[in-house]
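Selected chains from the complex are presented in situ; the others are not included.
The first chain written gets the first letter, and so on, giving A, B, C and D; residue counts start at 1 in each chain.
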């Protein structure tokens, strides 16, 4: 039976392409989706595609994809010409949050947006963030990525006036396991006007940034 | 002892004023904060100020405030001249969500932004939303307000390409009581790029909209 | 010791057979149950039987079963003659929800009911659902299968007047992990009259459909 | 501002009327909705309307409504001629569950369906249920209402082959407070094919029964 249906008309209407959430899909399903898109000449962004699952895809599909293991993303059809950088900054609390920050960066690049990456500026050593503050302030949208207790969200949003999108990560253990603590900290922040996306959802943050910049295609990931 | 400290320097730096979260404060604390701000000629937005607590404030404070019971907001110092409408739409799932939608509208008005209000377009009667879609699409930011299962967020974000801020409300009972179901629906939406704020946080959505429009002062509510 | 007891009298009373929930059972237990049923000439439906566990069953048991890996179901004793299609539609939000939709289809087929499968009609691309609406409306029972935020349940139930059974799936991550978000969305839907079953319980939805159609044997799965 | 919008076109299409969830609405909102519907000659079912809130409605609205305090329901425009009884049975675990059972009965009556009420048949005294079993079995749909641990759902569904809709109630304390224990028991029942609605949602169960009987209008409550 035909198990999927790419939203091609939608792509036609909006000049963009689709994203595929790979984690809950079988390798057979991913193979079929990618092969179908490739046969149509479509571009495609694949997210949450772990190295083990990637290695089990068919050879032609693997060869057609630009795969990046740390961010678990793959791109079919290459990247568009970048529009020029400087509009989106991705600020990352710690080394452990890099995979999620990288997913956001890849999703932005897939849409032609080049992000500035500011890493390892957790609030435990506040001076690291302060040193980079002027640089961060120059962007229209800031994507903040942090796990554990997510204090970075409040500190950052209290210091910059631009749009701030918080991406809580599942980094942490004990009460922080799974990312709920960071998520709730972002939602309950005493610094107002934070916009929040789901735990580990770097792709969603990128898409929200594109909506803010007026560059967002109405693309829904994951159920394609 | 002196229990509060308005962030006046911050206001000076940013040309704006402060917001006060009233629910966890005593009437004595609110009286003192408003009187102090009034003596300085500051403007002030008060949120989550229920009618009973408002009625227990001192007479001069009550008289100084422009109070709106349905939205539980009060404004000290009047509204600025509106900048012209058409940039922010507030889309509201049902009658029960009106107080939260109203809080967002008042917070935007406090900052000079006039919002378009689109009410009672819950997804159970999809045609109601469809009729208003072209109108909604003309805005740069859409604030979507819904409780219960929050399906409005996904439907709306799948239909408009602009920035969408979801405000889940605590409207509902059983598993929906308290608003977690609507919140989680917004965060887990299959329509990507939704930005989410805390349950019932109309003020926060307004502030996020101002950040997106480049009109946001770095003001943090609630702990003033 | 004799660890199980098939409810044969019940089968005699109702003209039907039993279902076996395999996940919490050891391979030794499954082997014994299937061998016993086979020796009596009984038909049997096995659910949640993963490929690894299936591969560890005894050879004669494996050979006696019609196994379908994607839906993790196995059937002993073959299918009855189908009663003719057109009474039950299975509507599926995304590719990732196919295994659960398939479990429902197999359980219906085991009882002689042929379901219509409508796939990949998630609400993020609403037109996909709209195109198929007239087809769906022609059925007496609609089984809706969706994960993540489960907005499909509300949209669908608002558009069709027939019986709608929601099967939330565990597809999703972050706040949607495990399927609680989709489950709660189904239960709290603003579109009234939705009937809901447990997360990933395609079998239960099929059985509920059979009860509605007056074809349901009083069979309880899982503890056999 | 005009805060609500009755789905009158929908009513026209389907020959039915709307339901209003009153708990989260202000008395001013309820007054306006009822007055508007009355001016159009519409019928209306109001649910979760507590005695205190009812007593604060305007006099003409109160007089126009047929109010029933124990079930917290009110009806505008009277009941239709009943279609004859015998299709739906409402089975109730204990005296404490009567308000929810009554809400279901009133919602069915509003649609012209007369339900059979079987009360106080909790499983702690199993013979009470057994005595009534033949009577219950004669109906096409059984609505089971129970709180605490919800064992009634499994026992009943194991004994009758017809459609069973479980309504968990918030009756209970400690771990049962709020109704989650009964809800989860219904969803996880070892007796298969149970259809479940939200906690205390007697109205939803009635609507699901109407869908099953082919008498259901596509009406969504609560956000009107």
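Here is the rule we use: a contact is a pair of C-beta atoms (placed from the backbone, for glycine too) under 8 Å apart; a residue touches a chain by one contact, two chains touch by 3 or more.
Being a predicted model, the structure only gives us computed values, none of them experimental.
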{"item": "Given 4 visible subunits, total identical subunits the whole complex contains", "value": "8"}
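Heads up, the rule we're going with is that only the chains that are shown with their structure count from here on.
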{"item": "Any chain in contact with chain A as well as chain C", "value": "B"}
{"item": "Length of the line joining the C-alpha centres of chain C and chain D, rounded to whole Å", "value": "27"}
{"item": "CA centroid of chain A to CA centroid of chain D, Å", "value": "44"}
{"item": "Chain B residues counted as touching two or more neighbouring chains", "value": "93-94, 122, 124-125, 148, 157-159, 172, 174-176, 183, 187-188, 190-192"}
{"item": "Category of the chain touch graph - line, ring, star, complete, other", "value": "other"}
{"item": "Inter-chain touch pairs (all)", "value": "A-B, A-C, B-C, B-D, C-D"}
{"item": "Of all residues in chain D, those that touch chain B in their complex", "value": "1-5, 7, 9-10, 21, 23-26, 29, 33, 48, 170, 178-180, 183, 198-201, 220, 222-224"}
{"item": "Complex contacts: residues of chain A adjacent to chain B", "value": "14, 19, 140, 157-165, 183, 187-188, 190-199, 201, 203-204, 207-208, 210-212, 214, 216-223"}
{"item": "Footprint of chain C on chain B - complex, ascending", "value": "93-94, 122-126, 148-151, 153-155, 157-159, 172, 174-176, 180-192"}
